[in-house]
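Scroll down for the structure; my scribbles are underneath it.
Excluded from the complex is one protein chain; the other protein chains are retained at their positions.
Take a look at chain A:
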């Protein structure tokens, strides 16, 4: 068994898990944070994306033990002080989700994308950089619109807010 100590969404947590436990399963099963999903076995779909020490990581591709000592933000912690994150608001405003299953990963990935492009984004860049997130419902049309809108609204403050 591996000992796992993390700061998740601002709260220090401790736990034990089988050595082979993936971070996504630790979050879902040990911590009950079921907003992070599992959609494939090959690190392709992106429904499991969380932030580890500020960067987007596919939590199905990291052992919980590997993450021990890190600060993790999941979809449940994306909003600020009970308010929706600008990306969450933009996803709703632009109808960028349907079944909602890919949405948490898509949001966490997009937040990192905006953080890495504080001077703004264009459609081609958004489409290219969302390569690691698959959505079967929306055809991406409204996701791209929402990410561009949030990026614009967050402006130069993007790095800080994300």
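Everything below uses one rule, namely that a residue touches a chain if its C-beta (ideal position, glycine included) is under 8 Å from a C-beta of that chain, and two chains touch if they have at least 3 such contacts; residues count from 1.
FYI, contacts and distances are computed from a predicted model.
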Name under which UniProt lists the unshown chain, selected from "Glycosyltransferase family 2 protein", "Xanthine dehydrogenase family protein molybdopterin-binding subunit", "Cytochrome c" or "ABC-type dipeptide transporter": "Xanthine dehydrogenase family protein molybdopterin-binding subunit"
Residue touching the undisplayed chain, where the options are A:23, A:57 or A:75: A:75
Selected residue (touches chain absent from view) among A:4, A:72 or A:107: A:107
Absent chain, residues of chain A that touch it: 18, 20, 28, 32-42, 44-45, 47, 74-76, 78-79, 84, 88, 91-93, 95, 97-104, 107, 123, 126-128, 130-131, 133-145
